[in-house]
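Only one protein chain is missing from this complex, and each of the others stays in its spot.
Per-chain residue numbering starts at 1, and chain names A, B and C are given in the order in which the chains are listed.
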């Protein structure tokens, strides 16, 4: 099959690779139809996320099941599916208590041996392990683009809102309106937020945020972030701050902004250890949560898309084919042309 | 002051009554501006809810604070407020654990000595006890009609959704689309329901339900209720059923409909003891919750109204003055003229 | 193999049966070492729980894994295990949301075709489906008797305390101190109950209840149950009532006893539909939960046994071998000789 390889020096190229196949009883083989380029791909390529190189890239996908292992209960050949970017077995001691990020047998799609050795989605075929836990069926009423983000960034944005414990009436700030932040903004309506203030440096992203449900947006370039957010809320300290940028400045702003007894949910990879204003967190009794995508609500998210309550297609700013993916990476990596997400047909 | 009295024989009449005043340090005196007739008023009048007679009626209101007791912290004279239909002190052993319905010093407004001996809202003035716990300020941006239901039926509908544990993506059925059921329908969007099926015999109420967020409506007169609901959901058993009618038929339908592990939240007063299909509840491990209004989220509901996320004005089908209230009771009690709620200016 | 058969007329007899074997990739084959007679066995035998007859009986067990299917991740041949009385796949739509009782592919061990067609534990060998979800390893430090109840009644008692939401300081009543009730009593210490009042007609069971942590016991034969429980608590209405008898009288007493805003957890099979005092439940805003065993905490329960925090061996009043099991059923069914649980060596 054709697949996008990441090489030692961070070079990427399309190359012929052996077709994957069902290996374990829990596997399914998926013929991929749509994938998308993620910030994680770029981080892996350039070593921001450290990984042993030479692997097929990509971890967000839609496709059609071509074959299933003997133990698979929930999908059959011919089913169209989306799947989790992060693989987990569902039954080890970690998964059993919901800590799927720490699965004993898991890892990340498209990240090579350092992250479990699974295949990638910038390819024609994908072996999906533990398919009963890592895939979800897509109904005929939805097209590929509508569900493209279910298995990674939409689940992450949803997790941000959920981890923050957003409840009806809450005032929420979302710091960083990149792909994950925009998904968080869009999901906050599902939790009944009364105000959603989104902060981002790029006007195009602020515009999409407003389209997806932000009640106000803030440009951090205009002045101190905390003051701008508080002005937007009418002086109300946010009950929850969802941090989607992972920078020192946004982490500090989140801790400063959140009300006593509130929560900060960090779904932007901080990338490195940082000093946190622990005195503030302590004196205000703030709860700090977060982490990578939690992939346990894919069927619910699909239901919500099908009901018209979620629609992330405004994130798709560019559409290309797998043959054009190397150029797509350049566009995406350089944030050219107002790019948010690039949908890649296969 | 002028006030609506409920007499021994269920007769109601406007009569001159002594002005209430601040009696306890936690009291406020409110000059009422808007009230509304509730099914509870009718039940009290006719003894369905038993109560010793001769009292000022009414328990839903908007008004302006005229005087405050020495211990009041949260409102001052001149503040416009809504208030809880059910009075609770906030500090007794029951209130401390959230069981405000069982408050040692509480009761119900406009229900006489049998229910705590508090005043009623179908009057010009109202003494509100424990005002720090039982009132909430209304911002200038909202008019009286927008917040009229905060202190009773909106809080009850919200409580139904909350008690049922509705989470994003859930499929929910609301059985009974009277005033409380319509509020529940409207609140379900705040909890991320993907489908909301509302059942009611009256076409006008089904129409309002659709306007307030129901994704489908069902007429129980068309055939078996459970089959109709399941047809509307595409065969998906509801995760949560909110029972707002209090009838034997809807209670049984709720227990039959709800999925294994799901919840039924009963916010329609069942009025009498009833046989429940306990075998079904047991075998499906259903959680059954419910009760009268929980009034602990009034500020959040006001925030949501102010943000445009809640708007219950479609429930107001008739507008009258206090002088016309006796006729209003007849209209409301007989469900004439498509009445849902009657707003009464004072 | 040798196994106990339940015949059409409720007759039971030991008979030679074909050895089960691994059939599906998720199966394990277990050589049974210890089983126990349950009230559920008796109900199945006599049709109280309706079931098509001619099946191997028994659903509580300890044994050693003899073979594993290709998809099994968590146990290997030679592991000593306990297992869930109720089978669930762990991945269907029901299991995914925790409603394992409603599993699309599940059922009950030792209950025949009507309940999923699985084998029983009153036998030498058992095929266990979905073993990654339905078994838990036993450490060498524990003997068979210490873990015998993990897969059914201990999990049920624990579920009762958990479903009731018992929190540190709560006052709890347990109505019915049979095997499940005694397990509930014993688990309540894990949730920090300050008072545990156990009610049962049999003095031996009340004595075991006190040994397992009840702070007071009540004999319902001495007078009205609710008055006796309240006397034992010093007049404090229980925060939670765990109903383990399934009778009309105890259900009514539970609803009457529980404080406003409290919970009643029903883990005694009610056996038939019953009238509940819904007015009380409504006016007090009581939460009613319960159902069959929830088997999702077996590893935690084993940890607690290993730590010495749980020890249910006082329930084992009789010890026999599989060859004596028919006589054991008579003893147990007739509640002779102070029997609580009969451990059956294989």
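Going forward, a residue touches a chain if its C-beta (ideal position, glycine included) is under 8 Å from a C-beta of that chain, and two chains touch if they have at least 3 such contacts.
Keep in mind the model is a prediction, meaning the values are calculated, not measured.
Here one chain is not drawn; of C:10, C:98, C:192 or C:338, the residue touching it is C:192.
Residue B:26 is the one among B:26, B:39, B:151 or B:220 that touches the chain missing from this view.
For the options B:66, B:79 or B:132, the residue in contact with the chain missing from this view is B:132. Checked against the hidden chain, the listed residues A:15, A:97 or A:227 yield one contact partner: A:97. Hidden from this view is one chain, which touches subunit A at 94, 97-102, 239, 251, 259-262, 266, 269-279, 281-292, 294.
One chain is missing from the display, and on subunit B it is touched by residues 24-26, 69-71, 73-74, 89-93, 96, 105, 132-133, 299. Remark: the residues of subunit C touching the chain excluded from display are 158, 162, 167-171, 187, 189-192, 194-195, 215, 297, 299-301, 303-304, 306-307, 309.
As a convention for this text, only the chains that are shown with their structure count from here on.
Each chain gets a centre from the mean of its Cα atoms; for subunit B and subunit C, those two points are 41 Å apart.
Shared interface positions of subunit C, defined as residues touching 2 or more other chains, are absent.
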